[in-house]
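The block underneath contains the structure these notes are about, expressed in C-alpha cells.
All protein chains of the complex are present and in place, except for one that has been dropped.
Labels A, B and C are assigned to the chains in the order they are written; within every chain, residues are numbered from 1.
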Amino acid sequence: MIGLLIDITLLTLLVGVAIAIARMKDLFAVAMLAGIYGLLTASFFVAMDAVDVAFTEAAVGAGISTLLMFVVITMTGRSEDPVRHKPLLALLVVTITGSLLIFGTLDMPYFGAPDAPIHTHVAPRYINDSMQEVGVINLVTAVLASYRAFDTFGEVVVVFTAGIGVLALLSVARRREDDAVIELVNDSMHEQHLILRIVTKMLIPFILLFALYVQFHGDFGPGGGFQAGVIFASAIFLYALLFGLSTARRVINQSIIRLVAAVGILLYGCVGVVSMLNGGSFLDYNVLSSDPIAGQHLGILLIEWGVGCTVASVMVIIFFNFAGRQEDNQKAQNEEDIDANRAL
Amino acid sequence: MTLDINTIVEILSGFCLLIGSFLCISGGVGILRFPDFYTRMHAVGVTDTLAAGMILVGLMLQNPDALVVIKLLMILVMTLFINPTASHALAKAAFHNGLMPVLDDTEILNSKERNKTTDNDLEPK
Amino acid sequence: MLIGLYNYWVVVVLMMIGFYIVIAHGNLVKKIVGLTIFQTSVFIFYISIAKVEGGTAPILHAGIEVYSNPLPHVLILTAIVVGISTTALGLALTVRIKEAYGSIEESEIQSQDNQIQDAHTQGALSQSTESRESP
Partner (left out) sequence: MLIAATLAVLVAMILAIIRGIVGPTLYDRILAVNMFGTKTVLLLSLLGFVMGRPEFLDIAIVYALINFISVVGVLRYSGTFELKQPSAESKEE
C-alpha cells in the first residue's frame, strides 16, 4: 500500500516538474529543475526495485548532466527567446499522439501483474538458473556482464565514440601553461572558499574509495563498472570545480586519460578474443578457467574493469573539454572587455 | 510491568523518527512561507541537518546488522559535513552578489515586486 | 484500472511533454532538455513493466522467492550512460553552433542560413546569366 502511494506521488511530482520545465524561460532554472527531475526519477527507480538503475541515474541524471547543462548555458546565454513556433499546432500534434498512445495502453497488462508476457519468457531462466551458470548474486550484473555481454560491449563502444565526438568538436589546441602563473592563481584562490576547499579535500579520497568499492562490490550488491566510472569521474569534477581546471589538468594528464579510455575497450574486446582462442565463443567466459564458475568470475571482473575505465575517462574527457572551452571563451570575453575599456 | 531492552530501543527509535519527521515538515513549511532568501535559508539550514541526523539515528536503532549501521553512520557523517558547508557557500555567494535581506516590515509587504526585480538584477554580467 | 495503468499514462504524459518541448521551442538547449525528458519517460516505462507485485530487487537473498525482472534493468542501465554521452555530444554541437552563428535560437539560425542561401543563389543566377550572355 505504502509502495503504491510513494509510486503515485513520485510520478505526479515528475509530471509537475516536467510541466514547470516546459513553461520556464530562464535556462538556469530549467537546468536546476532538470536536476530535481533526475533525483525524482532515481527515487522512483528505487521504489520500483531497480537499485542498479537508480545508482546510475543518481550519478548521471542529477550530477553530470546538470553540470554539463550549466557549463553550456554559461556559454550560450541564459534566457530563451520568448517566440515559439505555432504552439497551437504543436499542442494539437502532441494531444493526438498522446491520446493514441493512451488508447494503446488500454490493452496492456496491469502494472505489477506477475503473469505479464515480459515475465514469462527469458526472465525465469535468469532468476532460477543464473546462480548455477554464472554464480553471481546480483542478477543485473550477471545479465549485464555475462548473458548479454556482447550488447554491453556495443554500449561501451557507443560511449567511447561519443567521447571522441566531443573531443573532435570542442578540443582546443592549448599552449603550455606557465607553472608560475598557476601557482600564483592557486595562492590567490586559497583565501576564497577556504571552507569549501577543506571539506572537498577531505571528501575526495573518500569518493574515490567509494567508487572502487562500487566497482568491486558489483557482484554482491548494486554496483558495477558503469556506476563506478561515473562516481570516479565526479570526484575529479569536484576537484576541477574548486581548484581550477589548469590544476586539475596537471593532476590528470590528458593524453593518459585518452589512452585509458581506449585501453578499457581493448581489455573488454581482448577478453572476448581470448575466450575464442580458448575454444569458446566470443565473450564466453566458461573456457577462461578450468572451473566454469571461476572462469565466469574472472571474465566479469575483467570486463567490469574495462567498462569502468572507459566510462570514467570518457566522462572526464567530456567535462574537461566543455569546461576548457568555457574558460577560453571567458578569457576572450575578458580581453575584449579590457580592450573596450581602454578604447574608452 | 517490565520493559525489556528491545521495547526501549523500539520506543527510542520511534521517538527519533518522530522528531525527524517534525523537523522535516517544519523546514518545508519554512522554505515555503518565509519572506526572503536569508530567512528561508535559516529555516532549511537549521532543520535539515538535525532532521537528517534524527531520522538516521532512528533507523540505526531499528537494525542490528553491523554493515547497515556503518553505512547509515557514513551517511550521517557526510550529511554533517556537507550540509553546513553547502549552506555556508550558498549564503556567502548570495551576499557577495548583492542580494540584500529584507529588513523592514513595509518591504515584506512589497516583497513580491521586490523579489521579482532581483531575479533580473542578479543576472551575471 | 486507474491504478493498474497509472504508470503507463504518466509515461505517455511525460513523453508528450518532452515531445512538445522539442517541437514548440526554438532554443536548442531547451530542446535537449526536452529530449532528456522524453528519454527518461522511456526509462520509466521499462522499469515499470519490470516490476512484479510483491517482488523485490533482483539480488538473490535467502528466503526471498519473488524477484522483479532483471532484464529491463540491464537495458536501461546501459541506456542511461549512453544517454548522457549522446546528450553531451548534442550540447557540444550546440556550443559550436553558438560560436558559428552567435545564437542558438532556431529561427535566427534559419534566417541567417536563408540569407547565405539567397546570396549564393543570386550569385549563381547572375553568373549563369552572364555565362549565357557571353557566347
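Assume contacts are C-beta pairs under 8 Å (C-beta built on N, C-alpha and C of every residue); 3 or more make two chains touch, one makes a residue touch a chain.
A quick note: this is a predicted structure, and the numbers were derived from the prediction, not measured.
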Visible chains that the absent chain touches, using the contact criterion stated earlier: A, B, C
For chain B, residues in touch with the removed chain: 13-14, 17-18, 20-22, 24-25, 27-29, 31-32, 37, 40-41, 44, 48, 51-52, 55-56, 58-59, 62-63, 65, 67-68, 71-72, 74-75, 78-79, 82-83, 85-87, 89-90, 93-94, 96-97, 99, 115-116, 118-119, 122, 124-125
Residues belonging to chain C that touch the chain removed from view: 56-57, 61
Residues in chain A touching the chain absent from view: 2-3, 6, 9, 13, 16-17, 20, 28-29, 32-33, 35-36, 39, 42-43, 46-47, 49, 51, 54-55, 58-59, 62-63, 66-67, 70-71, 73-74, 181, 184-185, 188-189, 192-193, 196, 200, 203, 207, 210, 214, 217, 221-223, 227, 231, 234, 237-238, 241-242, 244, 326, 331, 334-335, 338
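Heads up, the rule we're going with is that only the chains that are shown with their structure count from here on.
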Mutual neighbours - chains that touch chain A and chain B alike: none
CA centroid of chain A to CA centroid of chain B, Å: 28
Where chain A and chain C are represented by their mean Cα positions, the distance between them in whole Å: 16
Between chain C and chain B, distance of the C-alpha-averaged centres to the nearest whole Å: 35
Residues on chain A engaged by chain C in the complex (per definition of touch): 4, 7-8, 11-12, 14-15, 18-19, 21-22, 27, 30-31, 34, 37-38, 41, 44-45, 48-53, 56-57, 60-61, 64-65, 68-69, 72-73, 75-77, 80-81, 83-87, 90-91, 93-95, 97-98, 101-102, 105-106, 108, 110-114, 116, 118-119, 122-123, 126-127, 131, 137-140, 142-144, 148, 151-152, 155, 158-159, 162-163, 165-166, 169-170, 220-222, 226, 230, 311, 314-315, 318, 321-322, 325
Parts of chain C lying in touch with chain A, wherever the complex brings them together: 1, 3-10, 12-21, 23-30, 32-34, 36-37, 40, 43-44, 47-61, 66-74, 76-89, 91-96, 98, 104-108
Chain A residues within the chain B interface of the complex: 26, 74, 78, 193, 195-196, 199, 202-203
